[in-house]
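Worksheet: one structure, shown below.
And then chain A:
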Amino acid sequence: MLTISKVSKSFPGVKALSNVQLEVKAGEIHALVGENGAGKSTLTRIIAGVHKPDEGTIEFDGEIVHWDSPAAAKAAGIHVIYQEFVLFPNLTVAENIFLGHERRGFLNGIDHGRTRQDALDLLNRLGVSIDPDALVSELSVADQQMVEIAKALVHKVKLLILDEPTAVIAGHEVELLFGRLRALRDDGVAIIYISHRLEEIFDLCDRVTVFKDGQFVATETLAEMTNDRLVSLMVGRDMSELFPPKSSAPGPVVLTATNISVKGRVHSASLELRAGEITALSGMVGAGRTELAMAIFGGLPMIGGQVAIGGETFTRMTPSLAIEKGIGLLTEDRKGQGLAMLTDVATNISASDLGSVSHKGWLNHGREKEIAVSEIANYRIACRGPQGAVLTMSGGNQQKVLVARWARTSKKVIIMDEPTRGVDVGAKAEIYRIMRDLADRGLAVLMISSEMPEVIGLADRVYVMREGVITAELRGDEIAENRIIQAATQKRAS
Partner candidate 1 sequence: QDADKTGYKGAPRTMLWSTSLATMMDTTQYKKDGPYTIGFSNASISNSWRVGMLASIQQAAHDNADQIKQLIITDANDDPAKQVSDVQDLISRGVDLLIVSAATAEALDAIVTQAYEQGIPVVLVDRRITSENFTTFITASDMVYGHMSAQWMVEKLGGKGNIVMLPGMAGVSVAVNRIAAAQEVFANYPDIKVLDMQYTDWSPAKGKQVMAALIQQYGDQIDGVWNDHGLQGSGAIEAMVEAGWTDLPPITCADLNGCVKLAVQNKQPAFNYDYPPAMGGVALEVGLDILAGKPVPHQYEMSVDVAITKGDETVSVKADKWVEDYARLDKPNDLILSTGIPDYDPTTFSVEYPQ
Partner candidate 2 sequence: MAHTEQMAPARDILRTYGIHIVLAALIGVTAILSPAFLSGNNISNMLLQAAPLGIVVIGQVLVILVRGLDLSVASVMATAAVVATTFSGQDSDAFPVFVVAMLIGLATGLVNGLLITKRNVSPFLVTLATMTLLQGMRFAYTQGAPSGNVPPIYRVLGSQTFYGVPYNLMILVVLATVFSVLLHKTTYGRQVYLTGGNPVMARLVGIHADRITIASYVISGGLAALAGLIYSGFVGIVDNWVGRGFELDSIVAAVMGGVALSGGRGTILGGLFGAAILVVVFNAVLMLGMPIEFQIIIKGIVIIAAAAIYVRRA
(Lines give C-alpha, C1' and ligand atoms only; values in the text may rest on other atoms or scores of the structure.)
Protein backbone atom coordinates (compact mmCIF):
# COMPACT_ATOMS: atom_id res chain seq x y z
CA MET A 1 0.00 0.00 0.00
CA LEU A 2 2.75 2.46 1.05
CA THR A 3 6.43 2.21 0.28
CA ILE A 4 8.87 4.85 1.44
CA SER A 5 12.39 4.60 0.12
CA LYS A 6 15.51 6.68 0.71
CA VAL A 7 13.57 9.64 2.11
CA SER A 8 15.59 12.43 3.70
CA LYS A 9 14.44 15.68 5.27
CA SER A 10 16.39 18.52 6.82
CA PHE A 11 15.23 21.58 8.65
CA PRO A 12 17.42 24.60 9.29
CA GLY A 13 20.18 23.13 11.46
CA VAL A 14 18.60 19.70 11.83
CA LYS A 15 18.65 16.58 9.72
CA ALA A 16 15.35 15.07 10.82
CA LEU A 17 15.42 12.09 8.46
CA SER A 18 18.31 10.63 6.46
CA ASN A 19 17.30 8.16 3.81
CA VAL A 20 14.80 6.14 5.79
CA GLN A 21 12.55 3.44 4.42
CA LEU A 22 9.17 2.14 5.44
CA GLU A 23 6.83 -0.37 3.87
CA VAL A 24 3.24 -0.81 4.99
CA LYS A 25 0.89 -3.48 3.58
CA ALA A 26 -2.83 -3.11 3.20
CA GLY A 27 -4.55 -4.86 6.09
CA GLU A 28 -1.75 -4.55 8.58
CA ILE A 29 -1.20 -2.39 11.61
CA HIS A 30 2.37 -1.24 11.36
CA ALA A 31 4.05 0.18 14.46
CA LEU A 32 6.52 3.03 14.08
CA VAL A 33 8.70 3.50 17.13
CA GLY A 34 11.77 5.43 18.13
CA GLU A 35 13.10 7.86 20.66
CA ASN A 36 11.93 11.42 20.84
CA GLY A 37 13.19 13.25 17.84
CA ALA A 38 13.70 10.05 15.89
CA GLY A 39 11.69 11.54 13.05
CA LYS A 40 8.38 9.70 13.36
CA SER A 41 6.17 12.71 13.20
CA THR A 42 8.27 14.22 10.46
CA LEU A 43 7.79 11.15 8.32
CA THR A 44 4.08 11.33 9.10
CA ARG A 45 3.96 14.90 7.90
CA ILE A 46 5.82 13.96 4.74
CA ILE A 47 3.39 11.15 3.95
CA ALA A 48 0.54 13.58 4.64
CA GLY A 49 1.95 16.15 2.22
CA VAL A 50 2.72 18.76 4.87
CA HIS A 51 6.45 18.65 4.22
CA LYS A 52 8.15 17.80 0.93
CA PRO A 53 10.98 15.25 1.24
CA ASP A 54 14.43 16.55 0.27
CA GLU A 55 15.20 13.24 -1.39
CA GLY A 56 13.60 9.84 -1.82
CA THR A 57 10.30 8.57 -3.16
CA ILE A 58 6.87 7.80 -1.77
CA GLU A 59 4.92 5.07 -3.51
CA PHE A 60 1.29 4.95 -2.53
CA ASP A 61 -1.26 2.51 -3.88
CA GLY A 62 1.06 1.39 -6.62
CA GLU A 63 2.23 4.72 -7.97
CA ILE A 64 4.93 7.24 -7.13
CA VAL A 65 3.33 10.34 -5.62
CA HIS A 66 4.45 13.89 -4.92
CA TRP A 67 1.88 15.59 -2.71
CA ASP A 68 2.01 19.38 -3.00
CA SER A 69 -0.49 19.86 -0.18
CA PRO A 70 -2.22 17.94 2.62
CA ALA A 71 -5.39 18.22 0.58
CA ALA A 72 -3.84 16.06 -2.14
CA ALA A 73 -2.84 13.31 0.28
CA LYS A 74 -6.26 13.45 1.89
CA ALA A 75 -7.93 13.10 -1.48
CA ALA A 76 -5.82 10.03 -2.17
CA GLY A 77 -7.27 8.37 0.94
CA ILE A 78 -4.75 9.14 3.67
CA HIS A 79 -5.91 10.28 7.08
CA VAL A 80 -3.59 11.40 9.85
CA ILE A 81 -4.24 11.90 13.54
CA TYR A 82 -1.47 14.32 14.43
CA GLN A 83 0.43 14.32 17.69
CA GLU A 84 -0.70 17.91 18.21
CA PHE A 85 -4.42 17.75 17.48
CA VAL A 86 -6.03 19.56 14.58
CA LEU A 87 -9.28 20.71 16.16
CA PHE A 88 -11.17 23.95 15.84
CA PRO A 89 -11.93 25.25 19.34
CA ASN A 90 -14.86 27.44 18.32
CA LEU A 91 -16.63 24.79 16.25
CA THR A 92 -18.80 22.19 17.91
CA VAL A 93 -17.67 18.62 18.40
CA ALA A 94 -20.02 17.41 15.66
CA GLU A 95 -18.83 20.05 13.21
CA ASN A 96 -15.23 19.16 13.92
CA ILE A 97 -15.83 15.47 13.32
CA PHE A 98 -17.48 15.96 9.93
CA LEU A 99 -15.42 18.93 8.76
CA GLY A 100 -14.60 18.20 5.14
CA HIS A 101 -17.21 15.42 4.98
CA GLU A 102 -20.32 17.40 5.79
CA ARG A 103 -23.60 15.55 6.07
CA ARG A 104 -25.77 16.98 3.31
CA GLY A 105 -29.52 17.42 3.39
CA PHE A 106 -32.14 19.67 1.78
CA LEU A 107 -30.83 21.22 -1.43
CA ASN A 108 -27.51 19.63 -0.63
CA GLY A 109 -27.03 22.05 2.26
CA ILE A 110 -25.45 20.90 5.53
CA ASP A 111 -27.89 18.81 7.56
CA HIS A 112 -27.03 19.79 11.12
CA GLY A 113 -29.51 17.40 12.67
CA ARG A 114 -27.92 14.43 10.94
CA THR A 115 -24.40 15.68 11.58
CA ARG A 116 -25.26 15.80 15.25
CA GLN A 117 -26.88 12.36 15.29
CA ASP A 118 -24.06 10.65 13.37
CA ALA A 119 -21.49 12.29 15.62
CA LEU A 120 -23.34 10.96 18.64
CA ASP A 121 -23.38 7.41 17.25
CA LEU A 122 -19.70 7.59 16.36
CA LEU A 123 -18.71 8.79 19.84
CA ASN A 124 -20.87 6.15 21.47
CA ARG A 125 -19.16 3.48 19.43
CA LEU A 126 -15.91 4.84 20.84
CA GLY A 127 -17.46 4.54 24.28
CA VAL A 128 -17.27 8.21 25.25
CA SER A 129 -20.15 10.45 26.19
CA ILE A 130 -19.32 13.84 24.77
CA ASP A 131 -21.99 16.39 23.91
CA PRO A 132 -21.80 16.83 20.12
CA ASP A 133 -22.94 20.42 20.52
CA ALA A 134 -20.20 21.34 22.97
CA LEU A 135 -17.47 23.61 21.64
CA VAL A 136 -14.18 21.75 21.43
CA SER A 137 -12.62 24.54 23.49
CA GLU A 138 -14.75 23.33 26.39
CA LEU A 139 -13.40 19.79 26.27
CA SER A 140 -10.56 18.28 28.18
CA VAL A 141 -7.49 17.19 26.32
CA ALA A 142 -8.66 13.62 26.74
CA ASP A 143 -11.99 14.24 25.09
CA GLN A 144 -10.30 16.24 22.40
CA GLN A 145 -8.19 13.18 21.61
CA MET A 146 -11.33 11.07 21.31
CA VAL A 147 -12.84 13.61 18.90
CA GLU A 148 -9.64 13.44 16.86
CA ILE A 149 -10.01 9.67 16.69
CA ALA A 150 -13.67 9.90 15.76
CA LYS A 151 -12.68 12.07 12.79
CA ALA A 152 -10.65 9.20 11.41
CA LEU A 153 -13.70 6.95 11.31
CA VAL A 154 -16.17 9.12 9.42
CA HIS A 155 -15.07 8.08 5.97
CA LYS A 156 -13.31 5.14 4.36
CA VAL A 157 -9.54 5.65 4.09
CA LYS A 158 -6.80 3.54 2.55
CA LEU A 159 -4.06 4.57 4.98
CA LEU A 160 -4.61 5.72 8.54
CA ILE A 161 -1.77 7.19 10.57
CA LEU A 162 -2.11 7.67 14.33
CA ASP A 163 0.69 9.66 16.01
CA GLU A 164 0.60 8.80 19.71
CA PRO A 165 -3.20 8.64 19.96
CA THR A 166 -3.15 7.10 23.43
CA ALA A 167 -0.84 9.64 25.04
CA VAL A 168 -3.74 11.18 26.95
CA ILE A 169 -6.36 8.45 27.15
CA ALA A 170 -6.50 5.30 29.20
CA GLY A 171 -8.01 1.86 29.87
CA HIS A 172 -11.53 1.60 28.54
CA GLU A 173 -11.14 4.15 25.71
CA VAL A 174 -7.93 2.54 24.59
CA GLU A 175 -9.56 -0.89 24.39
CA LEU A 176 -12.45 0.42 22.30
CA LEU A 177 -10.00 2.27 20.06
CA PHE A 178 -8.00 -0.91 19.48
CA GLY A 179 -11.19 -2.76 18.70
CA ARG A 180 -12.03 -0.28 15.95
CA LEU A 181 -8.49 -0.32 14.58
CA ARG A 182 -8.51 -4.12 14.32
CA ALA A 183 -11.86 -3.92 12.54
CA LEU A 184 -10.43 -1.41 10.07
CA ARG A 185 -7.40 -3.59 9.51
CA ASP A 186 -9.65 -6.50 8.71
CA ASP A 187 -11.38 -4.38 6.03
CA GLY A 188 -7.94 -4.03 4.45
CA VAL A 189 -7.02 -0.55 5.69
CA ALA A 190 -3.30 0.05 6.17
CA ILE A 191 -2.55 1.57 9.57
CA ILE A 192 0.63 3.21 10.88
CA TYR A 193 0.58 3.34 14.65
CA ILE A 194 3.08 5.55 16.50
CA SER A 195 3.39 5.17 20.25
CA HIS A 196 5.84 5.12 23.10
CA ARG A 197 3.78 2.54 25.02
CA LEU A 198 5.43 -0.68 24.02
CA GLU A 199 2.82 -2.93 25.63
CA GLU A 200 0.28 -1.43 23.22
CA ILE A 201 2.58 -2.14 20.31
CA PHE A 202 2.78 -5.81 21.15
CA ASP A 203 -0.92 -5.95 21.90
CA LEU A 204 -2.07 -4.30 18.68
CA CYS A 205 0.45 -4.33 15.88
CA ASP A 206 1.61 -6.87 13.31
CA ARG A 207 4.97 -5.45 12.33
CA VAL A 208 7.23 -2.74 13.70
CA THR A 209 9.70 -0.33 12.17
CA VAL A 210 12.29 1.32 14.39
CA PHE A 211 13.87 4.73 13.75
CA LYS A 212 16.76 6.21 15.64
CA ASP A 213 18.16 9.74 15.22
CA GLY A 214 16.38 10.10 11.92
CA GLN A 215 17.71 6.86 10.55
CA PHE A 216 16.10 3.55 9.71
CA VAL A 217 17.10 0.78 12.12
CA ALA A 218 14.95 -2.25 11.36
CA THR A 219 11.56 -3.62 10.35
CA GLU A 220 10.46 -6.86 11.99
CA THR A 221 7.32 -8.86 12.68
CA LEU A 222 6.29 -8.48 16.30
CA ALA A 223 5.56 -12.19 16.64
CA GLU A 224 9.26 -13.00 16.98
CA MET A 225 10.22 -9.86 18.95
CA THR A 226 10.81 -9.39 22.63
CA ASN A 227 10.26 -6.25 24.62
CA ASP A 228 13.90 -5.91 25.62
CA ARG A 229 15.08 -6.41 22.06
CA LEU A 230 12.73 -3.71 20.81
CA VAL A 231 13.87 -1.33 23.53
CA SER A 232 17.54 -1.91 22.76
CA LEU A 233 16.83 -1.36 19.06
CA MET A 234 15.23 1.98 19.92
CA VAL A 235 17.60 3.17 22.58
CA GLY A 236 20.71 1.59 21.07
CA ARG A 237 21.72 0.15 24.44
CA ASP A 238 20.22 -2.31 26.91
CA MET A 239 17.84 -0.57 29.24
CA SER A 240 18.39 -1.02 32.92
CA GLU A 241 15.36 -1.15 35.26
CA LEU A 242 12.65 1.26 34.12
CA PHE A 243 11.46 2.23 37.59
CA PRO A 244 13.73 3.33 40.40
CA PRO A 245 13.18 1.66 43.83
CA LYS A 246 10.30 3.06 45.89
CA SER A 247 10.88 5.16 48.99
CA SER A 248 10.97 3.37 52.30
CA ALA A 249 10.32 6.14 54.82
CA PRO A 250 8.00 8.99 53.73
CA GLY A 251 8.66 12.31 55.48
CA PRO A 252 6.26 14.78 57.11
CA VAL A 253 3.13 16.15 55.41
CA VAL A 254 4.03 19.30 53.44
CA LEU A 255 0.71 20.04 51.75
CA THR A 256 -2.83 19.34 52.83
CA ALA A 257 -5.77 20.00 50.55
CA THR A 258 -9.12 19.84 52.34
CA ASN A 259 -12.55 19.55 50.67
CA ILE A 260 -11.44 21.20 47.45
CA SER A 261 -14.35 21.86 45.08
CA VAL A 262 -14.20 23.12 41.52
CA LYS A 263 -17.39 24.24 39.83
CA GLY A 264 -19.03 21.22 38.23
CA ARG A 265 -15.83 19.23 38.16
CA VAL A 266 -14.48 18.42 41.62
CA HIS A 267 -16.53 17.79 44.75
CA SER A 268 -14.81 18.35 48.12
CA ALA A 269 -11.74 16.27 47.42
CA SER A 270 -9.11 16.03 50.14
CA LEU A 271 -5.54 14.81 49.92
CA GLU A 272 -2.23 15.25 51.65
CA LEU A 273 1.26 15.14 50.21
CA ARG A 274 4.34 14.01 52.10
CA ALA A 275 7.94 15.02 51.63
CA GLY A 276 10.06 12.35 49.97
CA GLU A 277 7.01 10.57 48.62
CA ILE A 278 5.64 10.15 45.11
CA THR A 279 1.85 10.25 45.27
CA ALA A 280 -0.17 9.33 42.18
CA LEU A 281 -3.61 10.68 41.32
CA SER A 282 -5.20 8.02 39.19
CA GLY A 283 -8.57 7.50 37.64
CA MET A 284 -10.46 7.33 34.40
CA VAL A 285 -10.08 10.15 31.96
CA GLY A 286 -12.42 12.95 32.88
CA ALA A 287 -12.34 12.18 36.54
CA GLY A 288 -11.37 15.78 37.20
CA ARG A 289 -7.80 15.17 38.25
CA THR A 290 -6.50 18.06 36.22
CA GLU A 291 -9.07 20.37 37.78
CA LEU A 292 -8.17 19.27 41.28
CA ALA A 293 -4.48 19.86 40.58
CA MET A 294 -5.22 23.20 38.95
CA ALA A 295 -7.30 24.27 41.94
CA ILE A 296 -4.50 23.42 44.39
CA PHE A 297 -2.08 25.39 42.21
CA GLY A 298 -4.49 28.31 41.79
CA GLY A 299 -4.90 27.84 38.05
CA LEU A 300 -8.63 27.31 38.50
CA PRO A 301 -10.76 29.03 41.16
CA MET A 302 -11.81 26.70 43.98
CA ILE A 303 -15.38 27.30 45.08
CA GLY A 304 -14.78 25.49 48.36
CA GLY A 305 -12.06 24.03 50.53
CA GLN A 306 -8.57 25.12 51.49
CA VAL A 307 -4.94 24.39 50.87
CA ALA A 308 -2.48 24.25 53.76
CA ILE A 309 1.27 24.55 53.11
CA GLY A 310 4.18 25.73 55.22
CA GLY A 311 1.95 26.38 58.23
CA GLU A 312 -0.37 28.72 56.30
CA THR A 313 -3.81 27.90 54.91
CA PHE A 314 -5.29 29.46 51.82
CA THR A 315 -8.87 29.53 50.56
CA ARG A 316 -7.80 31.49 47.49
CA MET A 317 -4.77 30.44 45.47
CA THR A 318 -3.03 32.01 42.52
CA PRO A 319 -0.20 30.48 40.52
CA SER A 320 2.23 33.20 41.61
CA LEU A 321 1.34 32.59 45.25
CA ALA A 322 1.59 28.84 44.82
CA ILE A 323 5.03 29.13 43.23
CA GLU A 324 6.09 31.48 45.99
CA LYS A 325 5.04 28.83 48.52
CA GLY A 326 7.12 26.27 46.66
CA ILE A 327 4.47 24.51 44.56
CA GLY A 328 5.04 23.76 40.89
CA LEU A 329 2.66 22.37 38.29
CA LEU A 330 3.55 20.74 35.00
CA THR A 331 0.37 21.00 32.95
CA GLU A 332 -1.04 18.27 30.73
CA ASP A 333 -1.60 20.66 27.84
CA ARG A 334 1.88 21.29 26.49
CA LYS A 335 0.93 23.54 23.60
CA GLY A 336 -1.85 25.59 25.18
CA GLN A 337 -0.68 26.00 28.75
CA GLY A 338 2.91 24.85 28.90
CA LEU A 339 5.17 26.51 26.37
CA ALA A 340 5.72 29.81 24.62
CA MET A 341 6.10 28.03 21.28
CA LEU A 342 7.83 30.83 19.38
CA THR A 343 10.45 31.60 22.00
CA ASP A 344 13.60 29.60 22.65
CA VAL A 345 14.46 26.77 25.03
CA ALA A 346 16.38 28.92 27.52
CA THR A 347 13.48 31.35 27.89
CA ASN A 348 10.99 28.57 28.40
CA ILE A 349 13.10 26.88 31.06
CA SER A 350 13.67 30.03 33.10
CA ALA A 351 10.12 31.38 32.67
CA SER A 352 8.77 30.17 36.01
CA ASP A 353 11.83 31.27 37.98
CA LEU A 354 13.09 34.56 36.60
CA GLY A 355 14.51 35.33 40.03
CA SER A 356 17.18 32.70 39.54
CA VAL A 357 18.44 34.29 36.32
CA SER A 358 18.28 37.90 37.47
CA HIS A 359 19.64 40.20 40.13
CA LYS A 360 17.51 43.05 41.44
CA GLY A 361 15.36 42.75 38.32
CA TRP A 362 18.29 42.76 35.93
CA LEU A 363 18.44 39.69 33.72
CA ASN A 364 21.66 37.74 33.63
CA HIS A 365 21.64 36.28 30.13
CA GLY A 366 24.91 34.48 30.68
CA ARG A 367 23.54 32.66 33.71
CA GLU A 368 20.31 31.84 31.87
CA LYS A 369 22.29 30.32 29.05
CA GLU A 370 24.45 28.24 31.39
CA ILE A 371 21.37 26.84 33.09
CA ALA A 372 19.75 26.01 29.76
CA VAL A 373 22.88 24.29 28.52
CA SER A 374 23.20 22.18 31.62
CA GLU A 375 19.51 21.21 31.63
CA ILE A 376 19.68 20.33 27.94
CA ALA A 377 22.52 17.97 28.76
CA ASN A 378 20.77 16.82 31.93
CA TYR A 379 17.62 15.64 30.16
CA ARG A 380 19.28 14.91 26.80
CA ILE A 381 16.95 17.39 25.11
CA ALA A 382 17.39 17.22 21.34
CA CYS A 383 17.36 20.82 20.10
CA ARG A 384 19.48 23.44 18.37
CA GLY A 385 20.80 24.62 21.73
CA PRO A 386 19.51 27.21 24.22
CA GLN A 387 18.51 29.56 21.39
CA GLY A 388 16.60 26.86 19.45
CA ALA A 389 12.89 27.56 18.97
CA VAL A 390 10.63 25.21 20.94
CA LEU A 391 8.09 25.20 18.12
CA THR A 392 10.21 22.98 15.96
CA MET A 393 11.21 20.43 18.59
CA SER A 394 9.71 16.98 18.78
CA GLY A 395 6.84 16.43 21.17
CA GLY A 396 8.85 14.43 23.65
CA ASN A 397 11.64 16.94 23.72
CA GLN A 398 9.19 19.74 24.35
CA GLN A 399 7.93 17.72 27.31
CA LYS A 400 11.46 17.44 28.67
CA VAL A 401 11.80 21.23 28.54
CA LEU A 402 8.77 21.50 30.80
CA VAL A 403 10.07 18.87 33.22
CA ALA A 404 13.35 20.77 33.40
CA ARG A 405 11.50 24.03 34.10
CA TRP A 406 9.39 22.74 36.97
CA ALA A 407 12.03 20.53 38.52
CA ARG A 408 14.07 23.70 39.01
CA THR A 409 11.20 25.85 40.24
CA SER A 410 9.41 23.61 42.73
CA LYS A 411 10.80 23.92 46.23
CA LYS A 412 8.28 21.91 48.30
CA VAL A 413 5.68 20.31 46.03
CA ILE A 414 5.74 19.40 42.37
CA ILE A 415 2.54 18.38 40.62
CA MET A 416 3.05 16.63 37.28
CA ASP A 417 -0.01 16.15 35.07
CA GLU A 418 0.83 13.37 32.59
CA PRO A 419 4.59 13.95 33.01
CA THR A 420 5.62 11.28 30.50
CA ARG A 421 3.05 12.28 27.92
CA GLY A 422 4.66 11.50 24.55
CA VAL A 423 8.03 10.67 26.01
CA ASP A 424 10.11 7.76 24.75
CA VAL A 425 11.15 4.84 26.97
CA GLY A 426 14.66 6.10 27.45
CA ALA A 427 13.48 9.54 28.46
CA LYS A 428 10.72 8.01 30.55
CA ALA A 429 13.28 6.20 32.67
CA GLU A 430 15.14 9.49 33.07
CA ILE A 431 12.00 11.34 34.09
CA TYR A 432 11.11 8.60 36.61
CA ARG A 433 14.61 8.84 38.02
CA ILE A 434 14.31 12.62 38.22
CA MET A 435 10.96 12.36 39.98
CA ARG A 436 12.47 9.99 42.47
CA ASP A 437 15.49 12.27 42.93
CA LEU A 438 13.16 15.21 43.58
CA ALA A 439 11.34 13.12 46.16
CA ASP A 440 14.61 12.05 47.76
CA ARG A 441 15.63 15.72 47.87
CA GLY A 442 12.64 16.14 50.17
CA LEU A 443 9.98 17.33 47.71
CA ALA A 444 6.45 15.99 47.69
CA VAL A 445 5.65 14.73 44.20
CA LEU A 446 2.07 14.45 42.94
CA MET A 447 1.75 12.62 39.64
CA ILE A 448 -1.41 12.56 37.57
CA SER A 449 -1.20 9.69 35.15
CA SER A 450 -3.44 7.67 32.90
CA GLU A 451 -0.71 5.04 32.43
CA MET A 452 -1.36 2.18 34.80
CA PRO A 453 2.20 0.76 34.67
CA GLU A 454 3.85 3.97 35.79
CA VAL A 455 1.30 4.48 38.55
CA ILE A 456 1.98 1.02 39.87
CA GLY A 457 5.70 1.08 39.19
CA LEU A 458 6.50 4.49 40.61
CA ALA A 459 3.93 5.65 43.16
CA ASP A 460 4.39 5.16 46.91
CA ARG A 461 0.79 6.12 47.46
CA VAL A 462 -2.18 6.41 45.12
CA TYR A 463 -5.37 8.46 45.27
CA VAL A 464 -8.07 7.29 42.90
CA MET A 465 -10.60 9.77 41.58
CA ARG A 466 -13.97 9.22 40.04
CA GLU A 467 -16.31 11.92 38.77
CA GLY A 468 -14.68 14.60 40.85
CA VAL A 469 -14.62 12.57 44.05
CA ILE A 470 -11.64 10.80 45.64
CA THR A 471 -12.82 7.20 46.00
CA ALA A 472 -9.76 5.48 47.40
CA GLU A 473 -6.31 5.94 48.90
CA LEU A 474 -3.99 2.98 48.30
CA ARG A 475 -0.50 2.33 49.61
CA GLY A 476 2.03 -0.48 49.52
CA ASP A 477 0.67 -3.76 48.19
CA GLU A 478 -2.81 -2.26 47.76
CA ILE A 479 -1.39 -0.51 44.70
CA ALA A 480 -2.54 -3.01 42.12
CA GLU A 481 -4.30 -2.69 38.78
CA ASN A 482 -7.56 -4.28 39.86
CA ARG A 483 -7.87 -2.18 43.01
CA ILE A 484 -7.30 1.01 41.06
CA ILE A 485 -9.69 0.11 38.24
CA GLN A 486 -12.31 -0.85 40.81
CA ALA A 487 -12.03 2.42 42.68
CA ALA A 488 -11.92 4.37 39.46
CA THR A 489 -15.04 2.83 38.03
CA GLN A 490 -17.33 1.91 40.93
CA LYS A 491 -19.10 4.10 43.46
CA ARG A 492 -17.40 4.32 46.81
CA ALA A 493 -18.94 1.68 49.12
CA SER A 494 -20.41 3.89 51.83
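Regarding selection, all candidates are chains of the complex that A comes from, given by their letters.
Quick note on the criterion: a contact is a pair of C-beta atoms (placed from the backbone, for glycine too) under 8 Å apart; a residue touches a chain by one contact, two chains touch by 3 or more; residues count from 1.
Keep in mind the model is a prediction, meaning the values are calculated, not measured.
This complex pairs chain A in touch with one listed candidate out of 1 or 2: 2.
Interface of chain A with candidate 2 (complex): residues 10, 12-16, 18, 37-39, 213-214, 297, 299, 319-320, 322-324, 329, 331, 336-343, 347, 351-352, 354-355, 358, 361-363, 382, 384, 391, 405.
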